[in-house]
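As you look at this complex, bear in mind that one protein chain is not there, while each of the others sits in place.
What follows is chain A.
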């Protein structure tokens, strides 16, 4: 192990022999890892920007568009309340969507790379 301090000593975990720094570097440069990185980042990063923007839009509307937010939709349910519930809905939806992407696209690639590496290839 070339990383003297990380992970630090003093644990009782049992785990497969850690790959060497050369192996890690070789894997990081490999095409299959590049593909895994791309499929993770191209999904997670834009989605993160999107949901934070959507949340901030909601915050800004609450602050500066009181008239619009107070518009009654039906009964006592106004736009503000409906948008709040929409934040709940999109949160559940994004969690489900990411998990589906991870299970279909990321996990198989990650598992393949991991088993190569731990088999010492």
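Structure notes:
Convention: contacts are C-beta pairs under 8 Å (C-beta built on N, C-alpha and C of every residue); 3 or more make two chains touch, one makes a residue touch a chain; residues count from 1.
We adopt the following convention: contacts and distances are computed from a predicted model.
A chain of the complex is left out here; the name its UniProt entry carries, from "Sodium/solute symporter", "Na(+)/H(+) antiporter subunit B", "Inner membrane ABC transporter permease protein YdcV" or "Molybdate transport system substrate-binding protein", is "Sodium/solute symporter". Hidden from this view is one chain, which touches chain A at 2-3, 5-13, 15-16, 18-19, 21, 24-25, 27-29, 33, 36-37, 40-41, 44, 47-48, 51-52, 55-56, 58-60, 62-64, 66, 69-70, 74-78, 80-81, 84, 87-88, 91-92, 94-96, 98-99, 102, 107, 110-111, 113-114, 117-118.
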